[in-house]
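Note that one protein chain is taken out, while the other chains of the complex remain in position.
Going by the order they are written in, the chains are A and B; count residues from 1 in each one.
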Amino acid sequence: MAGHNTKKDAGNPILKRLLSSNLTWSVVALIVLIVICTIFDHGFLSLSWNENTGGLAGPLITMLQESARYLMIATGMTLVISTSGIDLSVGSVMAVAGAAAMQFLVSGLNVWLAILLSLLVGLVLGCINGALVSMLGLQPFITTLIMMLAGRGLAKVITAGQNTDAGSVAGSEPLRWMANGFILGIPANFVIAIIIVCLVGLLCRKTAMGMMIESVGINQEASRMTGIKPKKILFLVYAVSGLLAAIAGLFATASVMRVDVVKTGQDLEMYAILAVVIGGTSLLGGKFSLSGSAIGAVLIAMIRKTIITLGIDSAATPAFFAVVVIVICVMQAPKIHSLSAEIKRKRALKSEAKAVTA
Amino acid sequence: MTQNEPIVVMKGITIEFPGVKALDGVDLRLYPGEVHALMGENGAGKSTMIKALTGVYKIDAGSITVEGKPQTFNGTGDAQNAGIATVYQEVNLCTNLSIGENVMLGHEVRGPLGINWKKTHQEARKYLDQMGLGHLDPHAPLNSISIAMQQLVAIARAMVIDAKVLILDEPTSSLDANEVQDLFAIMRKVRDSGVAILFVSHFLDQIYEITDRLTILRNGQFIKEVMTKDTPRNELISMMIGKSAEELSQIGAKKERRAIGADEKPIVSVKGLGRKGSIQPTDLDIYAGEVVGFAGLLGSGRTELGRLLYGADKPETGTYKLNGNQVSINDPHTALKHRIAYSTENRRDEGIIGDLTVRENILIALQAIRGMFKPIPKKEADEIVDKYMKELNVRPADPNKLIKNLSGGNQQKVLIARWLATHPELLILDEPTRGIDIGAKAEIQQAVLDLAEQGMGVVFISSELEEVVRLSDNIEVLKDRRKIAELENDATVSQETIVDTIASNNAGKEA
């Protein structure tokens, strides 16, 4: 995270680098969406102070609140994708962790214990993914597909098929605050999410963890030969992804203090993948950018907000996102990249050939 | 025979990759009933030329004519339809299918009800018989036969498409002497049936034995087309590398053997180290300041023994003593911690980490030893990178370049820098000079001698006996996954000594 924008060449290259950076384009897209929303809804940018909650209020604030969960799963997904894997189970893990938290609260557990235990549940699910991928060498997408399926079932088992509501449970304020509270007027969950993203970023870039994750994603066997233990790294990233998904699950359920075993976290694996891709991390693994993914996550929340602001049926959201994924992947395809270079090259060669014959 | 019109005429072939001209106006003519060798150092453009002829690469300029008809190949299918068949170094068949299916794939005999499997297998058998492979069962899975046999099956497949041109790209690199003779017998058969054969091999003996005509390339440029029988070896070599014969003879004299003193203790001493299917139990002592050469053919176990010493594969038998202490080295991490390093023969798949920078590639092993959470301080890292890049003369001298963008020789130097940065007591170098240009080769050879001079134990594994003989103090000769001899490499030992040792040992065959 730190390594990416610290070094800049002097002069014109800065502009060039800015233009070629995924980050820049994500920010531009974010601004464009905000402008569009403001045109449709003149109050979109308005911020007001809400005395009841002790924080700012306004469309942008709700957008940030929603983005917290995407920040979490996108961060975990970035690390997993960097190892050239994928974690399709993040949405289901969210549901499981949320279900666990709500069920614990209803059964009268202390709120802090409930939070801790539900995070642990997410961690364990992540560890199971990690163990299957690293020790048994199963393909990531099959492994996490199974977890996605089984996790949904597990969430239902935990709540016995109910959509457990812990809204009336006393003493659950800390959890509520986590999702709906404010720190210095800014949504608490967003602040927590950003802090966690920064911590993960520091961990990756200030230690050798980031390089080793990338190394495993680029060439697993070569990494093993340099003394890195790829199995450990793989286990670690899936475990982290599980834990972060559990936090996202808490954010998602605590805002309404209710888990929907079908809808909580549904389709969110797609959002996470999308955020990572927008952030400029290749789906083939290798170099990753947590800051890119973080902006990608906020952008996704913004896209959803835009859809709502424009009054488009929310049912259209998946289709809309699918189109965005397709467009981004198409733009990243080597074919498109080489196309312009190819045209130039062919032209040069042709003129050269002409010069020779003449 | 040579009065014939050529089947294939390639003229002025130019292929450019971003930033490099891989081929620059190269000509090639292939005549029916002739074996034609494409000669040149690595990087001369041989494989690019082959890929142009097989339709893998599109040519940017020039023309390809097959039997007088100009051709534009937009894929391997086009080239095959024009009668050009290829057998690659790494066998490109499908191991999940049977031998017969592989031979006939895409050309299965079809009846009114789809593929007629009975007839298809009969056809396959017919083609296998033609190649003298009648003993193979077309129904058997491909992976039940040896790599050498698979290569011959691939040639049988080429005959199915009724090829007029057969390209053999380094088919002999993994074959032993007998298997090479089998291959040559088939090549002669195919040649005599009027097919033009394009043959690539690094072994000059083979070139002189089987080929009729040579085209020499250097740095992507056409140097000359000559008849094999009119071209003496040293002339050929000097054309390939662009240096005169006198210059060549100066490149290296044999090093004087460093005898091991009676009171010296080995750094590494293994007894009965082995692994099933990889290498039989082997005893070996390696002393400080000594270069131990591993000589043997591909598949003799030379690489396997190196990997076992490093723990890249887990040893199943034997004891491992390091400076007199019993250790168990089961993975590379442990080996590095015990200051043993191994540079792989498979640079692309097991060596470089392509999308990381040169700097990261140098530091990564040292970092792995220290552990993930103890990063190397920036200043120390800079010093290490700077020191080894200078010492090994890595070019370009920019540590922030991605390693995948460096030439093979410089990638190899970076890898050696990576291992040196871990300060190994024992450095195992597996084919460190393969596939790199002659200048870098000499630099790496010199580095090996210097390291031993400084007191490091070095294991030097190479398929080029000449190098092994020139650099080693002691030579371990391997054959059929066993160590068959240990030679004190004094003045009496030459390449022939090793070849004779391998040829005269038949113990492995009976076992």
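To be clear about the criterion, a residue touches a chain if its C-beta (ideal position, glycine included) is under 8 Å from a C-beta of that chain, and two chains touch if they have at least 3 such contacts.
Convention: contacts and distances are computed from a predicted model.
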Task = Assuming one chain is omitted from the figure, identify its UniProt name from "Cbb3-type cytochrome oxidase assembly protein CcoS", "Spore germination protein", "Nuclease SbcCD subunit D" or "Inner-membrane translocator".
result = "Inner-membrane translocator"
Key: Given B:T86, B:T228, B:T433 or B:N489, the one touching the chain that is not displayed   = B:T86
Key: Identified contact with the non-displayed chain, of B:E16, B:E67 or B:D137   = B:D137
Query = Which of A:V35, A:I195 or A:I326 touches the chain that is not shown?
reply = A:I326
Inquiry  = Among A:N50, A:N163, A:T207 or A:T317, exactly one should touch the missing chain; which is it?
reply    = A:T317
Query = Going by the touch rule given at the top, which residues of subunit A touch the chain that is not shown?
reply = 86, 132, 136-139, 141-143, 145-150, 152-154, 156-157, 160-161, 267, 270, 273, 283-284, 313, 315-323, 325-326, 329-330, 333-336
Task = Just the residue numbers, please: which parts of subunit B touch the chain that's not shown?
result = 54, 56, 75-77, 79-81, 86, 88, 92-97, 101, 105-106, 108, 110, 113-115, 137, 139-141, 144, 157, 161, 277
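Assume only the chains that are shown with their structure count from here on.
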Request  = Provide the C-alpha centroid distance between subunit A and subunit B, rounded to the nearest whole angstrom.
outcome  = 44
Key: Of all residues in subunit B, those that touch subunit A in their complex   = 14, 16, 18, 60-61, 312, 331-333, 335-337, 342, 344, 349-356, 360, 364-365, 367-370, 372-376, 418
Ask   = What residues on subunit A touch subunit B, complex-wise?
value = 206-209, 211-212, 214-215, 218-219, 221-229, 286-287, 341, 345-346, 349, 352-353
